[in-house]
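Right, chain A next:
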Amino acid sequence: MAIELVIGAIKAVVIVLLVLGLTTLMLWFERKGSALIQDRIGANRAAVFGLGKRLGLPNFGVINTVLADPIKMFTKEDFVPDGADRFLHGLAPFLALFPVIITFAVAPMGDILRIGKYDIDLQPANLDVAALYVLATIGIGVYGIALGGWASNNRWALLGAIRASAQMISYEIAMGLAIIAVVVTYGTLDLQQMCRAQGGVWFGFVPRWGILLQPVSFLLLLISGMAESKRVPFDLPEGESELVAGYFTEYSGGKQAVFMMTDFAEVLLVAVLITTFFFGGWQVPWLYRDGFHFPGGASWMLPNVVVALLQFVAFWVKVIILSCLQILIRWTLPRLRYDQLMRLGWKGLVPIGLLNLVVTAFIVVAAGGK
Partner candidate 1 sequence: MTPISYYMALSAILFAIGVVGVLVRRNVIVMFLAIELMLNAVNLAFVALGRRIGSMDGQVIVFFVMTVAAAEAAVGLAIIIAMFRNRETVDADELNLLRW
Partner candidate 2 sequence: MPQPLFAFLAALAIIAAFGTILQRNLIHCVLGFALVLIDLGVLYMGLGAVTVGFLQIIVYVGAIMVLFLFVIWLLNVQADAGVRGGGLGLKLLGAIGAAALAAELFTIFFNAPKLREVRTIAPDFGSVATLARVLFSQYLVAFETTSLLLLAAIVGAIALARRLVGQTARIAPPAPRSAAAETPPRREVA
């Protein structure tokens, strides 16, 4: 009993540290990647005692984004505007970040890791209704944004909050429809089971990943996920050319940093969901529980620890690639207008999602599913 608690605690710490670390990585990629796309140099100044220069390395701006920016953010004045709801103003950023972070508790980072006589499931929390859990936490995520905007006692912030809540509720429906179609396909709400169902290959070389079964769902989840995380084509709640900075206009210092972290954590979350549903989660092609089995009959046996490690790395590599894809999309597309946003959500994604769900259900029944 005690050892299980320790294992659970270790899993929780690992996932939280990983998410925070990857959030910083995304921050770096956002700054340096956008510079690359826009033909700028980007962050390249800060260094620790000029170490990189002394060793003759180019400055990639890592110190800037990983060390200098956070220090700057957290040492700035924490400003609360006059007439603001002080309690909610302070609570809102954490109310926004918390649901996103706890959603990672169901991220399946790998299959079973066997240490001694203990079988450790590499999913931090093995819920059999994980898909519902994801929808619930995403639903709660609206509150932090909405209250942050309202509690600031600022018109721009309130407008941003209203836009954000309308947008997030609308796209939650498309997101839910995409997830339900995946659930119907695999016949389970358990993310770990979904990953297991995506093991193996078709015709010896095509991995049995969900994207081949549910391509429409994949697009729906990608688009609605980007809208949920309020990223650029959908960043109307921030819309700096119209609303100053939208719902976090009146935030500064550490609290604003928390809002920014929420943004990047949401990008990661969408990537985790897409990886799990459509890219096999921790599945590596031809890798089974006991090692690689290649189509030609060749095989390469591996100990369980190595297999688990490979799966773990594969999962996070997929997540990082998908996160970078979202950031690339962000720096490529212009912002939508609000009516276009709503039209896309309600007249585009929702009907497509419904149609996709109905077709999926028919096929599953015709194929003799449960």
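If you want to know what made the cut, all candidates are chains of the complex that A comes from, given by their letters.
The working rule: a residue touches a chain if its C-beta (ideal position, glycine included) is under 8 Å from a C-beta of that chain, and two chains touch if they have at least 3 such contacts; residues count from 1.
Fair warning: this is a prediction, and the values are worked out from it, not measured in the lab.
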With chain A shown on its own, which candidate in 1 or 2 touches it within the complex?
2
Residues of chain A defined as touching candidate 2 within the complex:
85, 88, 128-129, 132-133, 135-136, 138-140, 142-143, 146-147, 150, 158, 161-162, 165-166, 169, 172, 189
